[in-house]
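Down below is the structure, laid out as structure tokens.
Of the protein chains in this complex, one is absent; all others appear in place.
This part shows chain A:
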Amino acid sequence: MNTNMAVCIAVIAKENYPLYIRSVPTQNELKFHYTVHTSLDVVEEKISAVGKALGDQRELYLGLLYPTEDYKVYGYVTNSKVKFVIVVDSSNTSLRDNEIRSMFRKLHNSFTDVMCNPFHNPGDTIQSKAFDGIVSGMMVQTA
């Protein structure tokens, strides 16, 4: 198995609507939508807490947002307040914090590339093959 094993990856706009959300197709997509949406509560909480503390020198990686019985939800927020959420299966114990960080970093880089595309209208949902590819690489492969 690949070391990168997310079950759901989502990019959420500043205004909190999903720009991109993909989950492992065999699993309940709707459940992930609910999970990611609910995680925004914690993201917002963390952003406001961090914002007060450090001003502009803040860490983009928000860490584990919250665990549920089945999943661990990690968050990351760009300086333009675009949120990345990665959901990992709780049983997947091989993932370390550093690996999650590097996943987010990869995601952020690819997202930046999407934004640099002059034909992409910021605020639109992401429809980029390159981005899809990066996300696919991080997702659990279902044979």
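Criterion: a residue touches a chain if its C-beta (ideal position, glycine included) is under 8 Å from a C-beta of that chain, and two chains touch if they have at least 3 such contacts; residues count from 1.
Here is the rule we use: contacts and distances are computed from a predicted model.
**Student:** According to its UniProt entry, is the unseen chain "Dynein regulatory complex protein 1", "Trafficking protein particle complex subunit 10", "Mitochondrial import receptor subunit TOM40 homolog" or "Cytochrome b-245 light chain"?
**Tutor:** Checked against "Dynein regulatory complex protein 1", "Trafficking protein particle complex subunit 10", "Mitochondrial import receptor subunit TOM40 homolog" or "Cytochrome b-245 light chain": the hidden chain maps to "Trafficking protein particle complex subunit 10".
**Student:** Sort through A:H33, A:K81, A:R101 or A:H120 and give me the one touching the missing partner chain.
**Tutor:** A:H33
**Student:** Spell out, residue by residue, where the missing chain touches chain A.
**Tutor:** 13, 15-19, 29-30, 33-34, 37-38, 40-42, 44-45, 66-69, 90-91, 93-94, 121, 123-125
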